[in-house]
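Have a look at the structure below before the remarks.
All protein chains but one are shown at their positions in the complex.
And then subunit A:
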Amino acid sequence: MFRFLLGRLAVLIPTFIGVSIIAFSFIRLLPGDPVALLSGERVMSPERHAEISHQLGFDRHIVVQYLDYLWGVLQGDFGISIVTKKPVIDQFLELFPATVELSLCAIIFAVVVGIPAGVIAAIKRGSILDQLIMGTALVGFSMPIFWWGLLLIIVVSGILQWTPVSGRISLMFFFPSVTGFMLIDSLLSGQDGAFRSAFSHLILPTIVLGTIPLAVIARQTRSAMLEVLSEDYVRTARAKGLPTFRVVGIHALRNAMIPVVTTIGLQIGVMLAGAILTETIFSWPGIGKWMVDSVFRRDYAVIQGGLLIIAAVIMLVNLAVDLLYGLINPRIRH
């Protein structure tokens, strides 16, 4: 297991360096003067330009600049936002819980609905139910998030008025952030109805963000189940007269879950991409919306730093998934 971990890390480190080079080059490759982009000043005298250029270290050799940048990154210095003047990492940490909360809910939703749907489709292979589930999954998979989100808002919030339109909680509630997770904070606040409000605000974004992973998980579960169900040991189990529930639930499902876990892990990266759109539609104050807002604000320091942090997070998540996979399936360690 230790060698497996080392092997994974050996891949991870060059990848991270590669991403850091891309992030570093980002400002320098953009059209326009990097000094102006990073300082946010549009009108500068030549003296001022030289001064800022010196402050930012642009007058040094490019390799020295990069090493300096990388050294800063390793110490958690991802730059300072041009707009808010706050460290990028601080803003990230402030907003990340909102994204995690939404992503967790979405993945739970996708798993809780997706796996049973896939299992049912596999058992009832070829039936109308199977076709219905797989058809729906296909539609869900190909649904543009923006359109799907707006459609749900218009129908569920607008016409039916079942859920609020956007945000994390009703603006009537106002309490300090303790954990950053609204579901927990609203309970801690002790305010009447706060949790209910936080929960109802989560419903639509969860569905929207969870739709694509749900479709993928359902399809993956179905095909993994079908494969497992045709294995000899399942036939043996059936021949022994075990009830279908035991065969499917205990013998088949456990083995079918192995590829599904990888799929779920891979969906986390997809989810962060989806969060950018979902958070924007639902005014959800997480890192996805933060990136989009930063693009509109031309806050290049945030875009640069934020991309690197997000890339690092995705890499770490993938590493964790790999390790987890290695644990449940010893074969792939070799």
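Rule of thumb we're sticking to: a residue touches a chain if its C-beta (ideal position, glycine included) is under 8 Å from a C-beta of that chain, and two chains touch if they have at least 3 such contacts; residues count from 1.
Just so we're on the same page, contacts and distances are computed from a predicted model.
Colleague: Given the options "Phosphoribosylformylglycinamidine synthase subunit PurS", "Periplasmic dipeptide ABC transport protein DppA", "NADH-quinone oxidoreductase subunit J" or "ABC transporter substrate-binding protein", which would UniProt use as the protein name of the unshown chain?
Modeller: "Periplasmic dipeptide ABC transport protein DppA"
Colleague: Out of A:Gln220, A:Thr280 or A:Gln304, which touches the unshown chain?
Modeller: In the full complex, the listed residue that touches the missing chain is A:Thr280.
Colleague: Provide the residue numbers of subunit A that touch the chain removed from this figure.
Modeller: So the residues of subunit A touching the missing chain come out as 38-43, 52, 80, 82-85, 90-91, 94-95, 150, 153-154, 157-158, 161, 164-168, 171-172, 174-177, 189, 191, 280-283, 285, 289-290, 292-293, 296-297.
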